[in-house]
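Excluded from the complex is one protein chain; the other protein chains are retained at their positions.
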Amino acid sequence: MNLERTVTPDKSQQNVILLLSCPDRAGLVSRISHFVFQRGGNILDLDEHVDPVEKIFFVRILWSIEKESIPLSELEDAFRPLAEEFCASWKICFTGLKTRIAIFVSRYDHCLLEILWRNSIGEFAVDIPLVISNHNDLAPLAAQYGIPFHVFPLSRDNKETIELQEVALLEGNAIDTIVLARYMQILSPRFVERYQHRIINIHHSFLPAFVGSSPYRQAYERGVKIIGATSHYVTEDLDQGPIIAQDIIRVSHKDTLDDLVRKGRDLERFVLAKALRFHAEHRILVNGKKTVVFD
Amino acid sequence: MNLERTVTPDKSQQNVILLLSCPDRAGLVSRISHFVFQRGGNILDLDEHVDPVEKIFFVRILWSIEKESIPLSELEDAFRPLAEEFCASWKICFTGLKTRIAIFVSRYDHCLLEILWRNSIGEFAVDIPLVISNHNDLAPLAAQYGIPFHVFPLSRDNKETIELQEVALLEGNAIDTIVLARYMQILSPRFVERYQHRIINIHHSFLPAFVGSSPYRQAYERGVKIIGATSHYVTEDLDQGPIIAQDIIRVSHKDTLDDLVRKGRDLERFVLAKALRFHAEHRILVNGKKTVVFD
Amino acid sequence: MNLERTVTPDKSQQNVILLLSCPDRAGLVSRISHFVFQRGGNILDLDEHVDPVEKIFFVRILWSIEKESIPLSELEDAFRPLAEEFCASWKICFTGLKTRIAIFVSRYDHCLLEILWRNSIGEFAVDIPLVISNHNDLAPLAAQYGIPFHVFPLSRDNKETIELQEVALLEGNAIDTIVLARYMQILSPRFVERYQHRIINIHHSFLPAFVGSSPYRQAYERGVKIIGATSHYVTEDLDQGPIIAQDIIRVSHKDTLDDLVRKGRDLERFVLAKALRFHAEHRILVNGKKTVVFD
Partner (left out) sequence: MNLERTVTPDKSQQNVILLLSCPDRAGLVSRISHFVFQRGGNILDLDEHVDPVEKIFFVRILWSIEKESIPLSELEDAFRPLAEEFCASWKICFTGLKTRIAIFVSRYDHCLLEILWRNSIGEFAVDIPLVISNHNDLAPLAAQYGIPFHVFPLSRDNKETIELQEVALLEGNAIDTIVLARYMQILSPRFVERYQHRIINIHHSFLPAFVGSSPYRQAYERGVKIIGATSHYVTEDLDQGPIIAQDIIRVSHKDTLDDLVRKGRDLERFVLAKALRFHAEHRILVNGKKTVVFD
C-alpha cells in the first residue's frame, strides 16, 4: 500500500559499520578507506570529526559488501593491526545483527509503549528479549507485544542481591544495551560500570537544568518558558552522563504543573526513541563527558 | 506515585464553556460576563479575539458553577435572548460531558494508536464508542483498547450505500465528531456537509504545499529542507478546509523517502492529537476559511 | 511599496491598556468590562489568567476610545475606587504614549544594533533618549541612529558614585525602563530596587542552566545538544529574576566554542527584542518569581 517507499535493498549485499576514535594524525581517512576498498567494500556513508581542542579523531564508516563474503570475526582480525597502530578504540558491526536490548521500567507506560511500537514497525534495529520492572503494572503492555516481563521487587535492603539476579538474566539473554524507560531507581556503581556507555536514560528536564527529582515541579516554580527532556548514557554521577539527544517544547503561564507533565511526556517519548535509534544504528562515539553523534 | 501533580479539583464544582462569535460592537464582554456573574459563575479563563478585517468578535469563556445547580438546557434557554440580540453563533458545553467521537482508519496504525493511548491516560475529554475502517488490519489494535471495530468494505460502486450505513451507525451511537486518522478515502460532499466542522483530518504535508496524494514523495523530489503535517476540518474542497494545527521537522539530503515517511509519522501523530484536544476542549471557532484557536 | 499592509487605523481613535492583578473572586471581568463600556470603550483584546495555585487574577484589556475624550489622569482617577475595592496592582496606559527606555551596553554591538534598528522601523513602541556604557566602543553605532551616548568609566571603587550620576541622567530624561543589552556589569541592589521590574536583561544561556559567567564555555564543556538565551527582569539575585522570554538553537559536536558564541548571538538579539516588545506593549505582569506574558 505504501506508494511512498522506494529503495529496494539489494539482498545479496550486507552493510558493515566501523566506529573508531583515536589520536588525530594525517592519513587516517586514507588508510582506513583503503582498507575498506581492498576488501571489496563500497563506502555508502562516512562521517568524520576531529575534536579541535583534544585533537582526537572520530569516524563512522558504513560500507556494503557481498553478503557472507567475510565473517565478522575475520574482518575484525584483519582490521586489528591498523587499529593498534592508531591506538584506537573501535568496533565493527554488521547491520544485519541487531543490538539486543533490555528495557527497565517502573510504572509510567509512555516510553515503553513508544519503544515497543516503534520496534514493531521496524524503526529500530534492535531485538528486545525482555522487560524488567520493580512493579507489575506494565506486564500487560509487554504482553501485547509478546515480550517477557520480569518483576524484581526492590526494597531498601536488597538492591545488591536483586542486581546480581538481573545481571544473570541479562547475561543469559546476551543483552548488550539497557534502556531506562522512566525507571525510577538508581543503579549501583558496580552495575553502571559493567554496562559502561550501554545504559541509556531519559531525564525529564533540559539538563543541566533541574537535575534530580521532580524536574517538572522545579520548572513550574522557576517559571521557565521552555521545558525539555534529555537522553544520556548513565554514569556514576546522577544526570551527569554524556548527553545523546535533547528536545524542548514551549510552555506559558497558562500551563499548570499537570500540563508540563503532559507536554513533557511527549518529549520524553521522542528524545528517548531518538537516542535509542542513534545507539542501535551505531552512530554514537563517547568523547570524555560528551558525545559525537553522527546523525 | 506522581509527586508532580498538584491541583485537586473541587468535586462540588463543574465547569461550563461558552463558545461564541458575532459581529463586533461595544459592550459584548461586559454583557456576557455579567450574565455569567449573575448566575453565580466564576470565570476561570476568558479568551477574546476581534478579526480586524471582518470586524467579527470571538470569545471562549470557561467558568465554574456549583455542580448540578443548573441543567445545561436551562442555561442555554437563559442565554438565548442575549445570543439572539447579538446575532451570534454559539454553543454552551459542560466540561463533564465528553465529546463522542468516531475514528476512521485504513491500514496505518500510528494515528489510531496515538489517539487511543492518549485517551486511555486521560489526555482527551472524549468518548470513543467505535472505530470504522475499510480494512480489517487494525481490528486487533482497537480490541486492545476495548473499542468496537466496524469494517465497511468500500468499492468503486458502493460509496453511497456504505456511507448511509456509516451514518446510521454514527447516529445510533450519538457521534458528534469524526477523526480521519490516515483514512485513505474521500468522503462524499453529502457526508461532509452533515458533519460540518466536525470532521478532523490529518494531511501529511505542510499545507498548502503538496496537496493531494504522495506528499512525502513530492517533498522528496522538490528537495525541501523542512517537512510538515497539517490537521484541518474537512470541507468539500480536498485539503482546503480551515487549518487547526501544523507542525514541522527538519530534513536534509541524507533523508531518503523512507526517512521522510518515518519523520512525518511522528508529526502526523502529534498534530492530529493536538487538533483533537483543541476540538474536544471546545477551543476552536471557525472564521470563514480560517480558525480561531484559543490554546 | 508594501502591498502586504492592510489595516488603516482610525485616526480619531486611540487605545488604552489596563494591566491589573488582584486576588481572584467572582465578577471581576464583569465589573471591569462594565467600567470600560460605561466610558465608551470598545474592547479590542482581552487576556485573562487565574493562577490556580495562588488564586490570583491577572488581566490585560486593550480598548479603543474617541481620541482625547478623556485625559489619562482622569481615567486613572475614575478607575481607582474599583482597583482599591479589588486590592489590585494596576496601571493604565495610552498606547500613543511611548515607553522611554535607556540601553546599557559594554562592547558587544549585536543587541544594541538589533534594538536600534527595530525601533527605527517602528517595531517597538519606545523612545530611546540615551545609551549608557562603561566603554567608548559603541558610540559610533549610537550616533548612526542619532542617539546620545554617555560613557561612565566604572572601576572597582567608584560604582556607587557612578550609579548616582547615572540615576540623575535617567531621571533627567524621564526614563521608565532600562535594557541591559549585554551590559557586562552587575548593578547594585539599590539601583535594582529603584527600577523594580523595569530592568530587562539578556542572559546568554537557557536559564536556570549555566548561571553566571561564560555560559557558552560551560555549555561547550557539558556537551549539550541545544543552547539557549533568556531575557528576564533583573532582581537582586543574579540571573534569578522573573523570566520573560527564552529561545533555543540546536548545536552538535561539530560546533566549536566560537560557533556557540555565533549561534547564541542570534538568540540573544531575538530574545531580548521579543522581551522588550512585550514590555513596551504592556503585556507582562509579574507573578512572584514568574511572569504572566499575554502575547
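The chains carry the letters A, B and C, assigned in the order they are written, with residues numbered from 1 in each.
What we mean here is this: a contact is a pair of C-beta atoms (placed from the backbone, for glycine too) under 8 Å apart; a residue touches a chain by one contact, two chains touch by 3 or more.
Nothing here was measured: the structure is a model prediction, and the numbers come from that model.
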Candidate in contact with the missing chain, chosen from B:207, B:234 or B:272: B:207
Contacts of subunit A with the absent chain, listed as residue ranges: 6-7, 24-30, 33-34, 36-37, 40-50, 52-53
Residues from subunit C at the interface with the omitted partner, ascending: 1-7, 106-107, 109-110, 113, 117, 121, 123, 144, 213-214, 216-217, 256-258, 260-262, 266, 270
Residues from subunit B at the interface with the omitted partner, ascending: 49, 51-52, 58, 206-210, 221-226, 228, 242-248, 252-254, 256, 287, 289-293, 295
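FYI, only the chains that are shown with their structure count from here on.
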Inter-chain centre distance, subunit A versus subunit C - centres from mean C-alpha coordinates, in Å: 42
Residues of subunit C whose C-beta touches two or more other chains: 49, 52
